[in-house]
Each structure stands twice: as C-alpha cells, then as structure tokens.
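One structure below.
In this view, the complex is presented without one of its protein chains, the others remaining in place.
Naming follows writing order (A, B and C), and every chain is counted from residue 1.
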Amino acid sequence: MLVVMRHNATEEQISAVVDTIEDMGYGARPIPGGQRTAVGLIGNDGGVDSARLEVLSGVLEVIPVTHAYKQVSREWKEDDTVITLPNGTVVGGSDLVLMAGPCAVEGEAAIVDIAHVLRDMGATILRGGAFKPRTSPYSFQGLGLEGLKYLARAREETGMMVVTEALDPDGADLVAEYADVIQIGARNMQNYPLLRRAGRSGKPVLLKRGMSATIEEFLLAAEYIIAEGNDEVILCERGVRSFAKHTRNLLDLAAIPVVQSLSHLPIIADPSHGTGLRSKVIPMARAAVAAGAHGLMIEVHADPPQAMSDGAQSLYPQQFAELMEQIRVIAKAIDRDLTPPLRPTVPAGS
Amino acid sequence: MLVVMRHNATEEQISAVVDTIEDMGYGARPIPGGQRTAVGLIGNDGGVDSARLEVLSGVLEVIPVTHAYKQVSREWKEDDTVITLPNGTVVGGSDLVLMAGPCAVEGEAAIVDIAHVLRDMGATILRGGAFKPRTSPYSFQGLGLEGLKYLARAREETGMMVVTEALDPDGADLVAEYADVIQIGARNMQNYPLLRRAGRSGKPVLLKRGMSATIEEFLLAAEYIIAEGNDEVILCERGVRSFAKHTRNLLDLAAIPVVQSLSHLPIIADPSHGTGLRSKVIPMARAAVAAGAHGLMIEVHADPPQAMSDGAQSLYPQQFAELMEQIRVIAKAIDRDLTPPLRPTVPAGS
Amino acid sequence: MLVVMRHNATEEQISAVVDTIEDMGYGARPIPGGQRTAVGLIGNDGGVDSARLEVLSGVLEVIPVTHAYKQVSREWKEDDTVITLPNGTVVGGSDLVLMAGPCAVEGEAAIVDIAHVLRDMGATILRGGAFKPRTSPYSFQGLGLEGLKYLARAREETGMMVVTEALDPDGADLVAEYADVIQIGARNMQNYPLLRRAGRSGKPVLLKRGMSATIEEFLLAAEYIIAEGNDEVILCERGVRSFAKHTRNLLDLAAIPVVQSLSHLPIIADPSHGTGLRSKVIPMARAAVAAGAHGLMIEVHADPPQAMSDGAQSLYPQQFAELMEQIRVIAKAIDRDLTPPLRPTVPAGS
Partner (left out) sequence: MLVVMRHNATEEQISAVVDTIEDMGYGARPIPGGQRTAVGLIGNDGGVDSARLEVLSGVLEVIPVTHAYKQVSREWKEDDTVITLPNGTVVGGSDLVLMAGPCAVEGEAAIVDIAHVLRDMGATILRGGAFKPRTSPYSFQGLGLEGLKYLARAREETGMMVVTEALDPDGADLVAEYADVIQIGARNMQNYPLLRRAGRSGKPVLLKRGMSATIEEFLLAAEYIIAEGNDEVILCERGVRSFAKHTRNLLDLAAIPVVQSLSHLPIIADPSHGTGLRSKVIPMARAAVAAGAHGLMIEVHADPPQAMSDGAQSLYPQQFAELMEQIRVIAKAIDRDLTPPLRPTVPAGS
C-alpha cells in the first residue's frame, strides 16, 4: 500500500503518516519524489484499513498494491485447475468443452429430444433452466423441481452432464441433488449466501460474471466459493453492460486471457447471452474459442421461434452443427481439440 | 409493439407478419413509410412474445411500446404512495426524510450513542448494517442477529425507526422481526427470492438500485415486491457503475425526477455510496434534495477513521449537523420541509 | 511511481528493476511487503516512461503516482481562477453565472429578441450556436458567419456577453473575432489543434467535458489551452455516456466538487445536454447549483417546438424565470448569490 502525500505536505504530516502506519503494526518507508512524497506501507497482510490513512491531513490518496483475492489466484496455485466430470468431460484442460441446450426446460420430451440431438453433434454437457430469474415477475419462471427431474432424465438417456441454475441457498441444495454442475447466474454473482451454499454443495460450480463486475470482483466472488472448501469453479464470461445497444450485452473476450493470467480457474464464454442475437452467436462463439476460452455455453432450441424464453438468441440445431465444424478448425490454431463426443448410450438389456 | 420491416421487404413478407400477429390473437395494422413499412400490433396485453416476430423474414426489428411493469407505474396509480412509519415519519410526502447511521453496527453502546446524536440533529430513521455484503469473503461481515438486537435497543431508547439490510430470504424474515424497514442492497436488486420474501414480510421495503440497473429494471424489481401484495416500497438511487473512477459510483440524480414521472413510489438518495468520498457526500446530498428526492440516507460515524467498514465515506456527526442546516434552506426552494424532529423519549418511570 | 513485483519475483529481478530505474536517472527504493515487494521510483519529474519498467521480468504492474497535468492543478495555483468579462460578469467567483439562449442561432430577430428576454430575467451571457456539430451530415449545420454577426448584434443591443462554439482551428479565429468566450464542444474535447488555437486566441475558453472523458483527461484537455498561455478556461460538465438511456446523458454532478478540489479553474454545468429532456432540466439545474457549480448554461427558446435543433431540451422563457427564482434560494444555502442583472442598455441618443 502506498500513501501519496500532497505536494505541499509538511514534514509533520509525513511523520504523522509514518507514525500511524507503525501504530497499526506495519513498517513505513517514505519515498521522496520530484513533485511529492509517498510513504510505502511494508508488511501488508491484506488486512490494512486504508480509511485510517486516507483521513490524515496532507494525504492525497492511498493506492492499494495487494489484491484482495487469494485462493483463486495463480500466485496461490500455479497450475491450471482441471475439473473432471463423471462422464469423462474435462473442464480446464486442453480440450474445448461444449455446453448446449435450451434457455429453459419446457417439458420432458423436449429436453430429452434436444439432448439426443446435441449429444450426437458433440456437446457433452446439457444446459437448461428449471429456475429462471426473469426481469419481470410476470414472465415464465421455469418448471422448478419438475424441470430438474426432466434434466436428470435427459442425462440418464444421453450420458450428458447437466448444468442448471440455482437462485437461492435452498435451491442450491436442490440443484446439487439433480445436476452435475450448479450454475450461479450473472444477477447473483454477489449473492453471498448463495455462493457459500454452492461452495458447500460438493458439486462443481459454474459462476457467471455479473452484469458490471470487474475482474477483481468476479474473482472475489469465486473466492467465496473456494473459501468454503470447493475449488471446482468454472468461470463464465457472458457480456457486460455498456452504453452500446447493438447487442444485448458487450461480450468482453479479453477477460478470457486476463483471467487466465490472474487465476488458475477455467473460463468459458456464453455468446448467447453475450450478444442476444442469433445471427451474432456464431461469430462470437468462434471468437471466444480463438481468444482461448476453455469452452462454450450455447443456447440451442429445436424451434427457436416457439421457445418460452430467449428464442431470439437460440440457435437452430443445424447452426450448432455448423459451429462445431468451424471451431474444430479454429481450436487447432492454438493447439486445442474438441472434447471427444460421448458414445451413444446402449439401452439396458440390449 | 411495432414490427419494422426491411426497406426491401416484399408484400408476402408483410402479409406473413400480419398473419402471425393475428394468429397470436392480436390485431395488425400496416403503416407504409417512405423508407420502409412497419406493422403495428394492436391490443398488446403485455404478454406478446416478440421473438416469434423477430425471426420472420423481412423483419428488421421489433420495437416494444408497452412497459413491462404495471403496479409500480403512475399510470396504474396516479397519486404518490405515502408510507407512514410507527414513529410518525412519513416517506413520500412533502417532508424530507433523513435516514442516518454507521455503515455497520459495531456494538451496542456505539449504535445507541450515535442514534441519540443523530436523533437530536433531526434524523428520524436509523441505518446500520447487521448483515454486511462484502466483496471479499475475508472482510468483516457484520454482527448478524446481535446487530439486529442492538438496533432494536437503539430504537427503544431514541424513538427512531430502524432500517437494515437482509441478504437472503430467511434473513428477510429475521430482519422483519427486528427492523421497521427491510433494506435490499444494490447487489441483490435482482435477487428475486429475496424480493418475494420481503414482499410478504408485512414491512416496508427500501430497494436500492442495482450497480448497473436501468430505470425499467429498477421498477421491475419493485414490481416483484408489489406483486406479493406489499406496495410500501421506497426506492433508493445510490450511484451506478461508469467508466469514471473519481467517485466510487456515479450518482445519477436525474433518476429521481425520472422515477417520479414514471412511478408513484417515493425515491430517496444515498450520496454516501453514491460518491464513496466523505468530502463529496455533502455537496451531493444537497444536490439530491435540490433534484427533488423524498429523503436521504447518509452514513455517519462517531469516529470515521476507526469505522469497521466504509470509514472513508462516513460523515463526522458535526458535518451531518451542518448538512441539515443547508438542506433546510434548499428544501424551501421547492416548497418542501424537513421531517419534524422526534421529541427526546422520556425515560420510563420519570 | 511504484513498480509492483510479482509475489515470487527473485532478488535478481528486483535488482534489475532498481538498476533500470537508476539507469533512467532516478532513485529506486525497494519496499518489501507481506505478499510482494514494490520498488518506489524517486524523483519523478513527470517524464518517466513506465513502459521500460512494465516489460522487465518479475514486474506485476507499474502504478503512476504523479498526475500528468500541471498548470490546471490546484497544487500549481492554489487560488481560484477568476475571469472577469467586459460586461462585468465574473466567472469563478462567489456569484452564480447564468448563460442562456437557444441551441442554434436561427435568425437575427430571433436571437436579439430572446436575448432581451433572458437579459431581463437575469442572464448575463448569451449562448447560441452558429456552427453546429451534428451527428448526421443531413441535419441543419448552423448559419455560420451570419450567425456570428447576429450574436454580435444581440450583444450590442443587450449588453450580454456572447459564448459560441468553434469547430476547427480556423473557426476558432473567426469565433474569437465576434464572441466573448469561445466554446469547445464535447465532441472536440480532445481536438488538440483546436484547443491550441483557442489557447492562442486571447479570449476565454469554455471547455465541455467529452462524452466519456475521465476527470484526468478533462483537465489535460484544459492543460492544452493553458500551455498556450491562456489560463482563462471555464470547464463545463454536460453529462457522460452510460448504459442508462432514461436521459440523453448522465449528468455527473460529483465531477463539480471533484474538479474544484483538483483544479483552480471554474466549472459550470449544462443540464440541457445533461438530460436532453425539458422536464428534467430544471431539477438538474437546481441540483448543479446545490452541488456548487459556478454557473449554468441553459438552452432556452421562445418556442421550443419550433426550434431548429434540440427543441425537446429547451426551456420556455417562463420556465427559465421560475428556475431563476429557485436557484436564488438554493445559492443562499451555500453562501452564494446570483450575478447582478445587467441594466437595460440605454438606446444611443436617448
């Protein structure tokens, strides 16, 4: 931590800063400059309260040097975190992971059918919302527990893993019972009781970046989960708020290599929410792979115009197949490959 | 809802749009233009799914006309909502309401003492966090239930009302038991299970605007509360995210008159979080009153440099007293007055 | 400047940083910390190129301590800059300055007439665009030189000072010939050849904050003008871009006290462009005064619905008169007053 003094700060003011720092139990080292003096705080363990220094007279500003996150950082753990799911899908390794499915689970037949289609096209994780956070209280809110059961049925039939969203702590327990990965949505990135419960669930957690979260806040949200003893966290860039409205959100693909520098956690991209427009999902999905994402989460619906939510951003199955072909080529440019497809499950008794 | 066609849309494409609208049970009215034709959808009850129209060929864009919120709107209820609290404080009337107190409840004596000071200066509602949402899992998270009890004790001693934050649905029940107003923080503005539970609590709810919430989203979050049968919602502008970092958030004071045009709900301002800098709290508090806010929520601490959180944005009590003098003058410019001060409570038995 | 090392930086890497700093002609002082070491650079004269340090191995980041601006800063000049215009209006003193007029000069009679009205209501500076920067090449672009002549005529008749915008270096010379204050618009805040020419014009310059300019960039743009020897710069907050669209721009009133802390230059607010909505201009004008602005720039048109540009944000003259009454009260709360009105000019020969 660096305490920057005003250019006309007196020797007494500088001494008072030094004394206060020492009084707080740290070391202080003045750094005289051409325009002003700064005082370095030595031995910061992450617990220094800068407010005590900001208020001293003659102080211009206090600049933090230490980041607040710990266990998510690459300094804490140098090697990439690699998460292996029960069906063999590896998140965080060199293979690209494809998560696909409808925005919401709309019925048993619908989710089982689309799962078969997507599995055969190469996706290994099925997405689909049972609990839907909707901006309006009057919009469709999901099938709830029934939806979870349909997802479990689709897993049973296809071998795909299931990722679905939890909206509150009790919901996290329920989702953990039926799904393979618990999703925390963008609106809930700083819902700390939910993060904590998900961290204690024993299941990997997919954490979406908040609407206007900085990378530091994003990593600190993951830190809440890890602090509960669960280090199987998958981060997801899904676009942020901006002044521009040509896409629903502004997909911040640079966040991918930035997170990969700072943290050992895997990070995927969601170009469906990241653009909100079907015709822009494919180019941005390609771009996310080229930027180095560990995987993609894509909304696909058998008949998007009839979807109960987010139809305008859902791909037709055939488009998903075309996307798979394109990203197979792009992945090669950076020495990656797609996750091997699941073998069709053999019906029991055959 | 207006379906805008591409400039080279064919007659067949326009007819298909008309047919689809009629098939959905609404009326359709083509509006030929110099550059392109648009088709108006007649009879929208708020439930039209625009995705079905966006995907039709020849369609350029679909423009919504109807807002998604209902009960929060001034069209639904023309007169201002006025909320009267047990100690006589009226929120939403012509008197300015002052909510003040420390960021966090730090101990029984501390909260009771500052409550006395603030009550005597004219505040009638005491703020103070018992459950603190903190960006880092390693920061002080509040005293929890103990904190609620201390707040209740301060109310008993001073006659002030208590507003404090709930972080999850179960917490909302607990807060409702001890406090007079349940606060929903910015991070939880779209935490729907929490909004719903607060809506069923029987207590007024103070809803803070999310970090990057539009006015429409802000009002829809309030709609979640009202939809549970609770129309005592107090909105709070507390600054939004922006590219600029000279203040912690960018206090959007224009949101105050904008919300007042669109909704009947009262709206106050929080210049403490809105700036994050003690020296900027007072000018922005004055500005909020001049912009027409129904009240202010201000962080005040007996000794800000020693505060356990947000010390840098907390006023000294003396500054709060000076602010009261200034806003008393400003309020007059727009025919408002300050809420009458509470009479000192008479000790029992005297 | 502070060079922060990675937590696992070696002694050799730290030594290399020290050597490089000394090689650049500055002093270096290592500051060991609990998590990592930082190296302070001593004697920075503002000319250190941080890129040479950022690229050294083991370096995590380089944090600047010195601001890039000099002559605009309050450290350079402690006392407020006060600008006295030929008609006695003082910008930057304790009196509020009112600049008012139509968006564009539309004709001689129109500008002279509205000037009389505004002068009689208490405004002392007349605004009106002769050269209009318009987003579309097909919109009305202003009357040009004719417009300047009409403004000069209005000054002659009313005694008001004239402020009007210049769009390019040659235009700045022309505007300087006819106007009393040269305006640089938001789109041109970083048009450096224009800033330089305005700086050499011998006339005060009104500099509007750019659409998404930080305070540092805003002050550096002013520094371009001052660096040419002209320190009569009036800053103007006029709203910034944000994700929210309920107002045309987001008026950042906290920028007013922030600029006043950092710089000696006067700063006014433009709530007309800051909101874009007539009904929000008045509350935000009041708020700007309460926040401590040195003045206001307000669009007023005799008949807004017929205005050739920005009609939706222009006040009716009567509204301007009401605003004057309100801000007269608010100004008192912070020990300010309105600029004394100009006496009606006595027709020559009477």
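To be clear about the criterion, contacts are C-beta pairs under 8 Å (C-beta built on N, C-alpha and C of every residue); 3 or more make two chains touch, one makes a residue touch a chain.
Just so we're clear, the structure is a prediction, and the values are computed from it rather than from any experiment.
S.K.: Considering the complete complex, which visible chains touch the unshown chain?
M.R.: Per the contact definition above, the missing chain touches A, B, C.
S.K.: Tell me which residue among A:Gln35, A:Thr247 or A:Gln306 touches the hidden chain in the full complex.
M.R.: That would be A:Thr247, which touches the missing chain.
S.K.: Could you tell which one of A:Ile256, A:Ile298, A:Leu315 or A:Leu342 touches the chain left off the display?
M.R.: A:Ile256
S.K.: Touching the absent chain in the whole complex: find that residue among A:Cys236, A:Val289, A:Ala307 or A:Leu342.
M.R.: A:Val289
S.K.: Considering the whole complex rather than only what is displayed, give the residues of chain B touching the chain that is not shown.
M.R.: Residues touching the hidden chain, for chain B, are 2, 4, 6-8, 29, 31-36, 38, 40-46, 63, 65-66, 75, 212, 241-243, 245.
S.K.: If the hidden chain were put back, which residues of chain A would touch it?
M.R.: Contacting residues on chain A, toward the hidden partner: 212, 214-215, 240-247, 250-258, 261, 274-275, 279-280, 283-284, 286-292, 326-327, 329-330, 332-334.
S.K.: Can you name the residues of chain C that touch the chain not displayed here?
M.R.: The missing chain touches chain C at positions 46-47, 49-52, 54-55, 68-70, 133-138, 167-171, 187-188, 190-194, 210-212, 217, 220, 223-224, 227, 241, 278, 304-307, 310-312.
As a working rule, only the chains that are shown with their structure count from here on.
S.K.: What chain lies farthest away from chain B once each centre is taken as the mean of the Cα atoms?
M.R.: C
S.K.: What whole-Å value do you get for the distance between chain A and chain C if each is reduced to the mean of its CA atoms?
M.R.: 40
S.K.: Give, as an integer number of Å, the spacing between the C-alpha centres of chain B and chain A.
M.R.: About 27 Å, centre to centre.
S.K.: What positions in chain B touch 2 or more of the other chains?
M.R.: If we look for residues of chain B contacting two or more partner chains, we find 212, 241.
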